[in-house]
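What follows is a set of notes on a single structure, which appears directly below.
Left out: one protein chain. Kept in place: all the others.
By written order: A and B. Residues from 1 in each chain.
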Amino acid sequence: MTALLHVDNISKRFGGFVALDGINLEVQPGERLGLIGPNGSGKSTLVNCICGTLQNETGNVLFDGRTMDGLAAHQRTHQGLARSFQLPRPFHSMSLADNLRVPLLYTVHARPGQLRTPADVEARCGELLTMVGLASKAKQRPRDLTQVEMRKLELARAMAAEPKLLIADESMAGLSHSEIEDILSLLMELNGRGITIILIEHIMSAVMKFSQRLAVLVSGKKVADGKPEDVVRDPEVVRAYLGQ
Amino acid sequence: MSTIKFSIITAAVGLAVLVFAHWFGVDYVYFAGYTILQFIVLSTAWNILGGYCGYVNFGTAAFFALGAYSSVFWYNFFPLPIPVLIVLGAVGSGIVGFGMGYLTLRLRGAFFSIATLALAVVLQTLVVNWDFVGGSRGAYILHPENLEIGSVSVHYIEYLFTLMLVLTVVALVTARIIERSQLGYGFATIRDDELAAEACGVPTLRLKLIATTLSGAFMGMAGAPFPYYIGYLQPQSAFALDYAVNSIAMPMIGGTQSWIGPLIGAIVLGSAQQYATVTISSAVNLLIVGLMLVGFVIIAPNGLYGLVEEQWRRRRRKS
Partner (left out) sequence: MDISADLVVNAIVAGLLLGGFYAAVTAGISIAFGMLDIVNIAHPAFVILGSYIAYFFSASLGIDPIIISILAMPFFYLLGMAVYQVYYVAFERRGQEALRGLAFFFGLLFVTEVTLILTFGVDYRYVEAVYIGPSIHIGLIDMPLRMLVPCLVSLALFAAIELFVTRTFLGRAIMAVSQDQLALQLMAANPIRIKRIAFAISIATASVAGALLIVIQPVEPSVGREYIGRVFAICVLGGLGSMPGTLIAALLLGVVESITSTFYGPSWSPAVSFGFLLLTLAFRPSGLMGR
């Protein structure tokens, strides 16, 4: 089975600082991949390079058999790559419903054969908001939301683009145990519908519960990639997290 | 309210204004009114890029003057009726808007803004050095005192006023159509968070180019009749910094997030300026504009309309 996402020898520098050093990664369709690593290891940079927010200097990103080189971020989203941001970035001047309307109009609507009437779009907004439990706040603005709710909105907005692959970037930081369970079950449900998910997280319990496979990034290099139980016992991984 | 209803109402209001002005019968009404209408068009045009997309254009004068000087060019080369000149002004300024955008919109908004300032100065220098359009000495545009249409004779200034009124209606309707359309949503996301917009599938560069082109085109349209209005066009008056300040101050004061903001701002500020120029002095009037801009930007970032809208929303939430 060909990989849905193939990250081939990606490197990225910022001036003299090497953020990513020859990263190779594959994600199979329908897989749940966990990506962990200490702060500053390059996880977010990797996401940005995959999604097109940043341009990698070397290497290639192949998604669904197509090369993503030269494609702008919005084009990659059209292809089926979606991501949520580590620090939520909602559209502050719009209601929650309108926040979701944007990816519906610009991504889903743009796909051939996916014509939707305004009523369809409206209904889909409602569905998505219900899925994350924000239906009652549909007409409110993002500034009226709590941290958890902002995270959920962020995920809902990424979902609205009907991606094949969703990258959830630290959606659970700072949440309570039950809130983490909420998000986790949401992600599991999405995966159940066939969406491939890359979960980037620091909360090990969630990562272990969620991932079928685990990759570890340290200082811009991938140091481990395999079954979660094996990876956490890998001495190099332990060293990276606990120091020598 | 549907777009068609809005268009009809706006056109009707425009017609009413025209009838009222005609009944008043004093030429000064047309002269002053033309200036205010011009400001409405310029502010609305500015707001499409500035208020909706969040990209500040300091070079309103460049696009306006381009429209004006294109009219001067045609006047000297091959005289054409003003409505045609307006279309040509739109095309010329629209193309320049597109070109500017293409060169600079990939960069941060601040660089785009600085580039617009640069554009105004470069264009002014080019015009000052081009004798065919009068150079620094200026250009005279002669027109008949009255316009003859069949058996009807109309004062020329009334004709210009009517043209500007039509342009104003078109600009306002266009702004409203954009606001309520998919394009308007896209613009708003660019303003709120361009990075997130891209992640949601919004083709930000394409939309920004649409905005700069449209904005530039309308500014050019506003500029095209100007030489006929003023009779003697000098680069200093076509490229005056007032245009830049006013086209920014009026939407900021009226409200940048809706089509009605530039309208409110232009009427309020435009009238205040007319009054101040006549009663105090034109330099003080500019000072007032500058101070109001700074004041509003700090205190009421969403302008007068924003304040009103905030009140409505608070009242709705209480009920």
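Just so we're on the same page, a residue touches a chain if its C-beta (ideal position, glycine included) is under 8 Å from a C-beta of that chain, and two chains touch if they have at least 3 such contacts.
Note that this is a predicted model, so its numbers are computed, not measured.
Partners of the chain left out, restricted to shown chains and counted across the full complex, are B. Checked against the hidden chain, the listed residues B:V56, B:A139, B:L163 or B:L304 yield one contact partner: B:V56. The missing chain, though absent from the display, is touched by one residue of B:I48, B:M252, B:A276 or B:L304; that residue is B:M252. Considering the full assembly, B:V284 is the residue among B:I230, B:V284 or B:L307 that touches the omitted chain. Of the listed residues B:I114, B:A272 or B:V308, the one in contact with the hidden chain in the full complex is B:I114.
Along chain B, the points of touch with the absent chain fall at residues 50, 54, 56, 58, 103-104, 107, 109-111, 113-115, 117-119, 121-122, 124-126, 128-129, 136, 191, 241, 244-245, 248-249, 252, 256, 283-284, 286-287, 289-291, 293-294, 297-298, 301.
Heads up, the rule we're going with is that only the chains that are shown with their structure count from here on.
The part of chain A that touches chain B in the complex is made up of residues 51-53, 72-75, 77-78, 82-83, 85, 89-94, 98, 101-103, 105-107, 109-110, 157-158, 160-161.
Partner chain A is touched in their complex by these residues of chain B: 182, 185-186, 188-189, 191-193, 195-205, 257.
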